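Every protein chain except one is present and positioned as in the full complex.
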Amino acid sequence: MIIVLKDGTTKEQIILFKAALEEKYSVTVNTWHGVGSTVLGLIGDTTAIDEDWINAQEIVDNVKRVQEPYKKANRKFHPDNTVIELPTGQKIGDGSLCIMAGPCSVESEEQINFIAERVKTAGASFLRGGAFKPRTSPYSFQGLKSEGLDLLKGARKATGLPIVTEIMSTAHIDMFEGVDIIQVGARNMQNFELLKQLGKTNKPILLKRGLSSTIEEWIMSAEYIMAGGNDNVILCERGIRTFETATRNTLDLSAVPIVKKLTHLPVIVDPSHATGKESLVQQMSLAAVASGADGLMIEVHNDPRHALSDGAQSLTPDQFDILAQKAFALKKAYDEING
Amino acid sequence: MIIVLKDGTTKEQIILFKAALEEKYSVTVNTWHGVGSTVLGLIGDTTAIDEDWINAQEIVDNVKRVQEPYKKANRKFHPDNTVIELPTGQKIGDGSLCIMAGPCSVESEEQINFIAERVKTAGASFLRGGAFKPRTSPYSFQGLKSEGLDLLKGARKATGLPIVTEIMSTAHIDMFEGVDIIQVGARNMQNFELLKQLGKTNKPILLKRGLSSTIEEWIMSAEYIMAGGNDNVILCERGIRTFETATRNTLDLSAVPIVKKLTHLPVIVDPSHATGKESLVQQMSLAAVASGADGLMIEVHNDPRHALSDGAQSLTPDQFDILAQKAFALKKAYDEING
Amino acid sequence: MIIVLKDGTTKEQIILFKAALEEKYSVTVNTWHGVGSTVLGLIGDTTAIDEDWINAQEIVDNVKRVQEPYKKANRKFHPDNTVIELPTGQKIGDGSLCIMAGPCSVESEEQINFIAERVKTAGASFLRGGAFKPRTSPYSFQGLKSEGLDLLKGARKATGLPIVTEIMSTAHIDMFEGVDIIQVGARNMQNFELLKQLGKTNKPILLKRGLSSTIEEWIMSAEYIMAGGNDNVILCERGIRTFETATRNTLDLSAVPIVKKLTHLPVIVDPSHATGKESLVQQMSLAAVASGADGLMIEVHNDPRHALSDGAQSLTPDQFDILAQKAFALKKAYDEING
Partner (left out) sequence: MIIVLKDGTTKEQIILFKAALEEKYSVTVNTWHGVGSTVLGLIGDTTAIDEDWINAQEIVDNVKRVQEPYKKANRKFHPDNTVIELPTGQKIGDGSLCIMAGPCSVESEEQINFIAERVKTAGASFLRGGAFKPRTSPYSFQGLKSEGLDLLKGARKATGLPIVTEIMSTAHIDMFEGVDIIQVGARNMQNFELLKQLGKTNKPILLKRGLSSTIEEWIMSAEYIMAGGNDNVILCERGIRTFETATRNTLDLSAVPIVKKLTHLPVIVDPSHATGKESLVQQMSLAAVASGADGLMIEVHNDPRHALSDGAQSLTPDQFDILAQKAFALKKAYDEING
């Protein structure tokens, strides 16, 4: 961490500030005096240093972090890729393309079982489906809740596909005991109390990027979970909010290689929520594969026109068959090319 | 709600769709046939209609909402201003300028009592202070938690100032029983489970705008609380995330007159979090007053350079004295001018 | 175009407004009366209708465009792909992958000739290079100007590669007579006087998307050129400005399939300017190919560390060899998969 002090800072002020830094944090402080300005360099573990606190000091002009503010998620300290492996054998981050597919909302036993069979046949290795639904309006369908979880478990039993579903409150953690991968949605990416509680479980957590989260903030939310002791975090890029209105969100595929460089965690892409349009999902799935993603999360509905949520972005099972076939084929070519 | 159907939609499809709409929602559907396109107009309460569902229909080209998607917060159905009145007499939204002030974090009994006395003397009518702190990093100070709440109550006893403090989890609602106004922070604006639980209380709720929330989404979050039965919502503009980096966020003062037109709820402004810079707080407080805000929320710290959080944007008590004096003076002039 | 009138609009006002619309524009106006609201539907060519003017009418609540506001660029009226073909035979938009490569700035004869040879060998079919450079600071290198154009022409002579270079002023149009493709940069995307002048030429124009332009605005700028009589427009996605700072801009690859659906124009992608980071260029080039782009524009410099501009995002010729090889290989696989 580099701290630039203001012009006119006195020697006494510098000595006192250095002492405060060394006492408050376990760091060594080096000083460099230029003409009219002084720069401090902090050596050691600066992860815990609060930039706000530094910035608030009267003598500080500005601060620049050199080290990343995260440790457990940092590839520097954990060079190998994290591979998430489920008891039933499915893997995420092992170099294969993992597809999670299913409806936005679980609606009925018939619906979820039918879709589960179809996405399994097409090559998906996980069943996704919402039981608790975050909706902008209190008057919209809020999900089947615990009944939805039971239906997901039923579909798992029928197909063998592990299930991924979203949690919305710390109060529901016990209810999610039987879930294979717990999803944290974009709107809860900085629900820190929830992240802390999930850090105490040993479940794989699928952490979606917040609508307006920087990549660093997203990794910091992964760090919250990992700091609690749970290293099983999967990151999911799902589009960010920008001025563009042609798509629901703007899919930021550059985030995939960046996150894979900065962290050792698997990264998947959700083109359904990112684009909000069924007609773009296949194309952006292929682009996601070529961006180096470890997997895809795709909304599939037996009857999108009658879906209780997000129908506009859901594929039919037939459309998903084609998408999966193309995505696996492109992944194969991609791997050969990148040898 | 206006629904534009795709070219080539058949009469049979239109009849079936109209029937589905009328059955699913309590609306009347009018049809207008143009050359090559058909438009449906829905009359009745369209609040509960799910645009996603409409958009997902194969025959639908696009949808336009004419009515706002909120009812309880809507000024159309509640023309008079909502005035929040505390049992101890303080009012928000009655035409006066309400100032809430205090430290970002409660740090000690001495600190909070000293600041409480000072801001009261300066004219603040509420004491703000964080006991549970949402921090980007798990390694930053997370607040004094329940001890912090106790210290706030102590300061209230000493000064008579009601207290405003942030809640971060549904698990803490009981703990907040003794708090006068419960704050929902920007990161939890769409923590819908929390909003629902707060809707079951009768506490005034201060709802901060999310970092990337549209004004409509913000009002919909107020609607969540109100739909649960709690009409005591105060909205707080605190800056949105944009590309500009000169300020922490971009303060959107246009939101003040817009929200006051669309809803009947009081709106206050937090220039401390919006700008992130002590040097801008006074100026933007005055601008907020002139934008028609019902109040201000200001961070004040006895010793900003040693604050455990957000020191860079905190004012000293002396700076706050000047700000409060100027803000009340400007409010007086503003009221005279606007007669 | 659908116009929703305000509650309380009188019959007389509606009659007068309809007459005004029909007189002012060549449209037929249909009226639909709902309970408490009236909707007008405009049939005919609404391209020329000014939404601002409609919105300004006292009786108008809001307006919704159903038709796109562009004609010449619209795929509806021109279903076949536009293929740009140069006199020397190179094609853009014919289904092949077109790569334009070269330095950000032309710096010397030796430099440009060396790079031109290398990118040609690697498979590029166009040489890019800046002679006039838009720089944020007046104190930064502004390009070799007309000398730079001469050097580009020399490199073309030596290699046979047609040249692409940016124009910054209408005053330079004559000077660009010998250029094969004239580039309009992001900052000039809405320099409408320049677009009009370029519409009078018969040169292919490479139109970069503005930093904060919506896809519709970008297409409207293409429409400016085409309205002048020049149909040879190539669109280039180069990233948009968002809150994310990990990349220079946010590459919006969803724009590729969207633009290809809405228009008949070729679309290429510039991952160099989008990401601003050499380490991301190859990965995002592959993602661009898989998004369906017609081509790539890549910055290549013999010695990026000594480049006079944009060195941080330039590839070495060796890096470019690998990129081109992988991009063509992926394009081949992509075409087979999409058969």
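Per-chain residue numbering starts at 1, and chain names A, B and C are given in the order in which the chains are listed.
In this text, a contact is a pair of C-beta atoms (placed from the backbone, for glycine too) under 8 Å apart; a residue touches a chain by one contact, two chains touch by 3 or more.
Since we're looking at a predicted model, the values are computed, not measured.
Residue in contact with the omitted chain (choice from C:T38, C:S125 or C:N191): C:N191.
In the complete complex, the residue from A:K64, A:K200 or A:K261 that touches the missing chain is A:K64.
Within the set B:Q90, B:T275 or B:S309, the residue that contacts the chain not displayed is B:T275. Although one chain is not shown, part of chain C still touches it, namely residues 47-48, 50, 52-53, 55-58, 69-70, 134-141, 168-171, 187-188, 190-194, 196, 211-212, 217, 220, 223-224, 227-228, 241, 304-305, 307-312, 314. Within chain A, the residues in touch with the undisplayed chain are 2, 4, 28, 30, 32, 34-37, 39, 41, 43, 61-62, 64, 66, 212, 241-243, 245.
Across the interface with the omitted chain, chain B contributes residues 212, 214-216, 240, 242-247, 250-258, 261, 274-275, 279-280, 283-284, 286-292, 326, 329-330, 333-334, 337-338.
Note that only the chains that are shown with their structure count from here on.
Chain closest to the overall centre, judged by the mean of its C-alpha atoms against the mean of all protein C-alpha atoms: A. Residue positions 212, 242-243, 245 of chain C each touch two or more of the other chains.
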